[in-house]
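Below: one structure in structure tokens.
Missing here: one protein chain of the complex. Every other protein chain is in place.
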Amino acid sequence: MIELGQAALAASLLTAIFAAGAAIYGAISGDRRWVDSSRRAVYAMAALTTTSVVVLEAAFLRDDFSFSVVASHSSTTTPTIYKLTAMWSSQEGSLLLWAWVLSLAASAVLYLTRRRHRELVPWATAVLAGLGTFFIALMLFKAHPFHQLSPAPAEGQGLTPLLRNWAMVIHPPMLYTGYVMLSVPFAFAIAALIIRKLDASWLRTTRRFALAAWTFLATGLLLGAFWSYNELGWGGYWAWDPVENAALMPWLITTAYLHSIMVQERRGMLKVWNVSLICGAFVLALLGTFLVRSGILESIHAFGASTVGTPLLVLIGLVAIGSTLLIASRVDDLRPERRIDSLLSRESIFLVNNLLLVGMTLIILWGTLFPIISDVVGEERNFAEPLFNQLTRPLAVLLVLFTGVGPLIAWGKLSGTALRRMFLWPAAAAAAAALVLRLVTDAADNPWALVLFAFAAFTLVALGQELWRAGASRRSLTGESFARAFPRAVSRNRRRYGGYVAHAGLVVLLVGVAASSSFQTNRDLRLNVGESAQVGDYTVTYESFSADPETERIAFNAVLDVDKGGEDYALLAPARNYYPTMDPSVGPLGRYFEGEATSEIGLKSGAGSDFWTAFQPDLSTLQPEIERGNTLLADTGAAAQGIAILALTEEYAKSPPPATFRVIVNPLVAWVWIGALVALAGAAFAIWPTAEARRRVRAAYEAKLGRELKRA
Amino acid sequence: MEFLLALAIIVLVAAFVTVPLRRRAGWGEGDPFEAERAELDARKQVKYREIRDAEADRASGKLSEEDFARLDRELRAEAIAILRRLDKLDRDEESRRPAG
Partner (left out) sequence: MDPVRKRKIRLVVALSAAVLLAAGLVYTSFSASTEAREPSEVIGSGSGETYDLTGKVVPGTIERTDEKLDFRISDRDGSDALPVTYTGTVPDPFRDGREVIVTGKLEGGTFVAEHDSLITKCPSKFQDEAEADPEHVIIE
């Protein structure tokens, strides 16, 4: 089987090289046959990488440890679902995933454009196939996903326990899919630049791919945050970790891009800006892969250890410099068809939003690379979380405001007389929100948060007003009831109203972020079984302790009774799981506790606030016993050690020492997840093809039919 | 083994990929005006949408009467220009058509 995987991969490299060459030859010679052949080569590449993926997945399922990736990332005791997903926890597997999704996305876009854009498609094919060539070659010559172990070990190392979480199962493929989807608009932008056909046709063709990329990246970011909150035992969902930033940056730029392309489609402006944004987004997507995979951020000195770091860096440099030069050489073809003639217009608000998003990305990029930059110019310095917060906060607050201002202002040149009416209700809502929050809550302690809440009220009311007007104006036009008119009006322009829903979701998300980061209470409690402590309005009692030793892991479980204002609020069961390590140096008993440990958090989620708790048992009383056991049982078999561990944990559970509980009362954090889901739903609504678009396709075909009949 | 397998795969793939190359040159020529027509069609749709949006914006009070009158005039002029170019494209195609 391993040969089949390797052979398919090798063949897919040939198809990728052929596709790129044939596409370029076809484009230059004008011979359509070569272009058609290159498209087929891309389909073949998709089929072959699919074969490789299937072979590798089958190996994971069959516990075939002759595959070195399987041996190092799975084991016979790994649950089936995690066997399936262990592939992308490895470097080799994630590169394979990249190449696979790339070949699928490329096939999809080439299939959709097989009869259109005859000038653009060959060059776009060449770019996509070139990227495919790079990633497949990287696997074949550097990462070796089909490296064989001989003899095959009897047991694998298993999957890192921290990654055993449903969110972590789908998080990496979502991010990779998002990154890869960006390559489609990027490839068409490059094609448009090469042939100097810089109208909006490349934008329109790939708009859905950009929106899909946005949605996948957002889903990936959401799952990562959710995993961090639920699994990592520190109670936060975002830490400005380089790995997180790597995914956030292309998402922010894609957000900007999705807005600025509307300006080009309608007004023929911002052409240089749009090609630059999509190239930037793609470079950042590659940079994301690079940052995660090269280990450069751990230390510049560790950089050499990674096999894929240097080639990826070369690719990033090539793409960045190449696209910059290409754009610079086409400046004459990128002249705007007109200028922004008024600061008070939809297009100038879009421009402001774009600048905020790009500014935010630049700050994050700077902060992420700062340890490296400072190390190069002097001594290494850390760009810590508070600094990221401090710098991005003002931009985020302004972004919330402008999200609401945009929809209130029409396109084109405005005299401004009509504006007062549009701003009345949103502004009133903002003032009311600020006043009420100031009087009723302590939100004023944090001025930034208060301003953000007021702006959020402005924007939500503005968006609601727009949605309402959509229904109302159709009602007055057609005489339908509002209940009938509203869904029809909205589904006639899915892109716009889906966008509005996404905006509302993101504003809600930012409200959740502001509230939970500015007004959380967090305490570390040290409790004996039976003891209670007070955290804000809550009384926390450590009810009981139990130990649950299993082959996969030993679980230490606590039960916490939480009362709020004297009434029962929740019964939480946070736990700590210890996964044994294979490291022999810590002793036969020590290995049960010295391996990875994960937290199962106890969480009571609510619309008002979350009560979050993680459990940290004190193992120091076990230490002497373990050491005694280590010497006594040094030469015995696994069975004796298992019995000893059972006895040891049972003994510990009888009189557990005081344990530490981290307790966090996190206001409005549930709205982070709700807002994100609303935003994703809005994006999905916008991607879905409209009835009108389908009609338009049919109409185009009918027109073509008419022309051809006339000709015959 | 690996070599034979790779060879078999490559033969299969080559057979599939070279299908278009084995057909007669010139076959598969498409509409030479297709790209331009598609672009103009798309522009027309966008322009129509802009005109409808401007009307909706006036109805909802986002555009004052004067602003609307000016914007509508501009947009309609642009739409007419696009329609003219589409017509011209049709005529070009007609004349370019081989006689018979």
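Descriptive notes on the structure:
Order of writing sets the chain letters: A and B. Residues in each chain are counted from 1.
The rule is simple: a residue touches a chain if its C-beta (ideal position, glycine included) is under 8 Å from a C-beta of that chain, and two chains touch if they have at least 3 such contacts.
Not measured: the values here are computed from a predicted model.
Though it is not drawn, the left-out chain touches A in the full complex. Per the touch definition above, the residue from A:Glu337, A:Glu380 or A:Glu651 contacting the chain not shown is A:Glu380.
Considering the full assembly, A:Asp583 is the residue among A:Asp442, A:Asp537, A:Asp583 or A:Glu702 that touches the omitted chain. Between the chain not shown and the residues A:Glu3, A:Glu119, A:Glu543 or A:Glu596, the one that touches is A:Glu596. Of the residues in chain A, those that touch the hidden partner chain are 68, 71-72, 89-91, 149, 153, 157, 160, 162-163, 231-235, 239, 241-244, 292-293, 295, 298-299, 301-302, 305-306, 339, 359, 362-363, 366-367, 370-371, 374, 379-384, 387, 390-391, 524, 526, 582-583, 585-586, 594-599, 614, 616, 618-620, 658, 660, 662.
In this section, only the chains that are shown with their structure count from here on.
Averaged C-alpha coordinates put the centre of chain A at 33 Å from the centre of chain B.
Residues of chain A touching chain B in their complex: 3-4, 6-8, 10-11, 14-15, 18, 31-34, 36-37, 40-41, 43-44, 48, 115-119, 197, 199-201, 204, 265-266, 408-415, 417-418, 421-422, 469, 473, 476-477, 696, 700, 704, 707, 711. Contact residues on chain B toward chain A in their complex (touch as defined above): 1-2, 5-6, 9-10, 13, 16-21, 23, 25, 27-31, 34-35, 38-39, 41-43, 45-46, 50, 53-54, 56-57, 59-64, 66-67, 70-71, 74, 90, 93, 97.
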